[in-house]
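One protein chain is absent from this view; the other protein chains keep their places.
Chain lettering (A, B and C) follows the sequence in which the chains are written, and residue indices restart at 1 in each chain.
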Amino acid sequence: MAQKKEIRIGLIGTGFMGRTHSNGYNRVPNFFPELEYTPVLKAVCSRNAEKVQAFADQWGYESIETDWKALVARDDIDAVDICTPNDTHAEIAIAAAKAGKMILCEKPLARNIAEGQKMVDAAEEAGVATTVWYNYRRIPAVTLAKQIIDSGKLGKIFHYRANFLQDWTISADVPQGGTGTWRMDVEAAGSGVTGDLLAHCIDTAMWLNGAITDVSAVTETFVKERFHQGTGKVEPVGIDDACIFHCHFENGSLGLFESTRYARGHKALYTFEINGENASIRWDLHDLNRLEYFDHRDEGIVRGWRSVHVTDGDQPYMDKWWVPGLGIGYEHSFIHQVADFFKSLETGKACNPTFKDSLATQKVCEAVLDSAASKSWKDTGVSGTFD
Amino acid sequence: MAQKKEIRIGLIGTGFMGRTHSNGYNRVPNFFPELEYTPVLKAVCSRNAEKVQAFADQWGYESIETDWKALVARDDIDAVDICTPNDTHAEIAIAAAKAGKMILCEKPLARNIAEGQKMVDAAEEAGVATTVWYNYRRIPAVTLAKQIIDSGKLGKIFHYRANFLQDWTISADVPQGGTGTWRMDVEAAGSGVTGDLLAHCIDTAMWLNGAITDVSAVTETFVKERFHQGTGKVEPVGIDDACIFHCHFENGSLGLFESTRYARGHKALYTFEINGENASIRWDLHDLNRLEYFDHRDEGIVRGWRSVHVTDGDQPYMDKWWVPGLGIGYEHSFIHQVADFFKSLETGKACNPTFKDSLATQKVCEAVLDSAASKSWKDTGVSGTFD
Amino acid sequence: MAQKKEIRIGLIGTGFMGRTHSNGYNRVPNFFPELEYTPVLKAVCSRNAEKVQAFADQWGYESIETDWKALVARDDIDAVDICTPNDTHAEIAIAAAKAGKMILCEKPLARNIAEGQKMVDAAEEAGVATTVWYNYRRIPAVTLAKQIIDSGKLGKIFHYRANFLQDWTISADVPQGGTGTWRMDVEAAGSGVTGDLLAHCIDTAMWLNGAITDVSAVTETFVKERFHQGTGKVEPVGIDDACIFHCHFENGSLGLFESTRYARGHKALYTFEINGENASIRWDLHDLNRLEYFDHRDEGIVRGWRSVHVTDGDQPYMDKWWVPGLGIGYEHSFIHQVADFFKSLETGKACNPTFKDSLATQKVCEAVLDSAASKSWKDTGVSGTFD
Partner (left out) sequence: MAQKKEIRIGLIGTGFMGRTHSNGYNRVPNFFPELEYTPVLKAVCSRNAEKVQAFADQWGYESIETDWKALVARDDIDAVDICTPNDTHAEIAIAAAKAGKMILCEKPLARNIAEGQKMVDAAEEAGVATTVWYNYRRIPAVTLAKQIIDSGKLGKIFHYRANFLQDWTISADVPQGGTGTWRMDVEAAGSGVTGDLLAHCIDTAMWLNGAITDVSAVTETFVKERFHQGTGKVEPVGIDDACIFHCHFENGSLGLFESTRYARGHKALYTFEINGENASIRWDLHDLNRLEYFDHRDEGIVRGWRSVHVTDGDQPYMDKWWVPGLGIGYEHSFIHQVADFFKSLETGKACNPTFKDSLATQKVCEAVLDSAASKSWKDTGVSGTFD
């Protein structure tokens, strides 16, 4: 076996995303043996020493830290992976950039444009590789959608719509703040469904359909007060429980986006659909191995939406897995992102979305929130296409 | 308006099928105005004078009879429509043939081959037009399946499978015999699911895929005794509650059929699927406006089952109805059969399935029941194709 | 048979809706024999004498008119049914009201609030019964949705979303104006998808979920010029090809609506979904016999969206039709509306939506168009609930 070049990973944060990323690093050597680079799980950091040690044991990290600054300062770390709450992304990323580390940052990039811009600037100044874990791009059916669109099969685009519907916060007993529910706390999260869920939809949308130029939004907070695990008191809820917006894309198509955590019956219903002059595509996270495709050029009497089970070796990433008909899961999107990040080190081509790409998503999110607050249309300032 | 040629209908039987047929006659002038022939609802017959009068009022029959022989004997009747229980089909049909009437007979043709053969002979001797109400052929999606198969799109056929699953007799309290439940009484019905449900599947199958040559079957009667509304006593159940058989088609393909009234959760799940070398088709009565079509010759990365919503004007019968996307229902298959029967009078081409075609289905049914009784393979004696 | 009370119908307009309404009148005596009232198809009116005579022959109208004013003036007409383009609704309806006729008017009520208000005023002054053909309310699955919501099963409502997607005007060769394509002509139609398609969605939504109070909309006209069959020239297109809006309902829930004729692959995809605290409902016109229902109170391990096939006798209207599992079609919604209109004459309770109810829908449509034009939120002025 040719000697692999090692990338020594330092992971900060041991929550849900800490697990998905760790799994990604662990799986890549098994399924992408052709890569020149291979991860070494050098260190993991979280404040509670006992818990972080258990995490390290479970996932195979060689050492632990309880202070992220110590991790960032270590010489034996090549890449810092940020899985902490949103309010810490900027500070950690800027420090990591200054320390010359590659940075893999969980989405959203930051709480707002200001923080995000500083992160972009720091990374550019340091010249370090960055990527943001907008993982859904790398579900094979979604990657196939990109391939189909780029091939021109759809023709002129008229409509893009997406939603991300959940139902886990309907109970007024769900607290805000603290471990596990920091997403409910506006201070830690920056926003509610806009940054947490719509950011995914926006990232995919601009990747598939180009820039969103202006937006008109409405948000709602259905439960006005919740117990805060940090303050120990019932506090006003600052996040958006639901957000809807319509928009224009730079290519002239209309966009429609909705997200909520109050859609009873939907655990994680992320769907998108894109309608072109000649063909249309739609996808649903709940059946993530399928892509639906309609082609108007099919013979009329047998024309219909095709249910494409994206498990064949000639479909994106699927030569790495099993045989036709046998599906993969949610976690594989992260494995693919790790593989693509390592591949990007070989090719020198960025592993999108970078910090810079993700700042565009941040701009749309902020325009959405501004629009909802002001009850008016807002320009996003974003333009161009994204790869 | 050009004067239409009138076909004076005499309907015998006012149950469920009496309603579907009557609706067929009533609708054809509205939706098939181009036909040369038009029905006149001359008389309806049932034993209870009060009830048959109510039926006549509701459906627009000009007169009533309470003795089917009287109806058959009337000079002002051109066509006799038989909607009575299976044990009466042969006697009525033979009498009608002798009286020179056209005959539209509810399926199955008869209780057994012997009865069916006499009906065929009588009709041939009399030279009268016949048709049997295997209505599912004329659901547009099913007719489209025939068109697709006949076009050769599927290539060599390997498999045909069909089932017809219901759940309405699971309760041991469902009686046998009498109005409404004569289908549970072997004397009246001839058999259980084989003649009632599988006969439909077999008719469609041989129409689409040619003769079934030999069969191996199993039947089951889950509830052994039921109250009999005729005798007023609990009596052994003589019908088959469930029947499964596999078979060979003359074209070399394998067939698989199942029917039961004990499939909890299925009201009337009639589905069929046919797998060819190049393409496959499937259909489900619960979504009767759709045909699913898979074509292996589609480009690989976007290949999948197509969900064809059969509501376009270039699809069978659909130029008669509404606009694309707007579905029709179960009852329309009977309207189409009335229209096709009248059309057949114009063209002189038979309105299939005729008595003769339906005798082939009867032969398969009888071979199935014989096979189950003897636990051995049985030849059907059927050959050829059916249009 | 007890003598029925006759309602003598005068139909104006012989297009697509003329057919659906005529079928409704023809079917009601067969399927709703218990009604005290029965329709008599007294006259039908359209400008071309030959064509209207053919229509009369096909559908059984006793006489024809070529001038709607003549029809409205006839003493032997009890009820005027308006199936003409939208720009004629007001004038005909007002004349009919003044003549003391009952009025059944195709939707939308009018081109705008001003016209609609005059129609409401005229009908109220005359004291005549009115109904507007928002037929989708009377698809059994939709009526069942109303019954479920009214029973309180959903609890507090958070979200309502609906869309109506078509693809028939993507080609720039589709003309505007004239017979068959007057819906493309803003003068005749008043608006594009807003009045034609979203009006249906709004009617259903306010019936199920109460008043829409304020809206924020965007519209788009993708093809800017089309040949006009009236002027014989290429003319600017004045209608909205697509319209999206979000809104608040009076009950605090958020609404989201989208309609377009540029969604490749969708012939008539009318769907709605309503999310409540305890349960959710969704429906799709393409599978109109199904209602999907999710109940969070189901046992967790077997909890899921239920696919309810609305064909049982204890579900709305379905005791009139066939047996469980056998579906009905689009046209049946009109049959139900005719039956309900006749029933309303028995009970004295209105056959909703009346002109007045439909004016509320008109107000929302106008607010939507105003909002899109001004790029700002608009109040609708509507309040209360609708039955």
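Remarks
Rule of thumb we're sticking to: contacts are C-beta pairs under 8 Å (C-beta built on N, C-alpha and C of every residue); 3 or more make two chains touch, one makes a residue touch a chain.
All values derive from a computational prediction rather than experimental measurement.
Checked against the hidden chain, the listed residues A:His246, A:Arg303 or A:His332 yield one contact partner: A:His332. Even with one chain removed from view, chain A keeps its contact list with that chain: residues 1, 16, 20, 22-23, 26, 29-30, 33, 53-54, 57-60, 166, 168, 266-269, 285-289, 309, 311-312, 321-332. Not every partner is drawn; the one left out touches chain B at residues 158-159, 161, 165, 167, 170, 216, 218, 220, 222, 242, 244-246, 248, 252, 254, 256, 258, 260, 262-266, 275-280, 294, 296, 305, 375-377. Touch with the hidden chain on the side of chain C covers residues 144, 147-148, 153, 290-293, 295, 298, 300-309, 312, 314-315.
FYI, only the chains that are shown with their structure count from here on.
Taking the mean of the C-alpha atoms as each chain's centre, chain A and chain C sit 42 Å apart.
Chain A and chain B have Cα centroids lying 55 Å from one another.
Shown for chain A are the residues that touch two or more other chains, namely 305.
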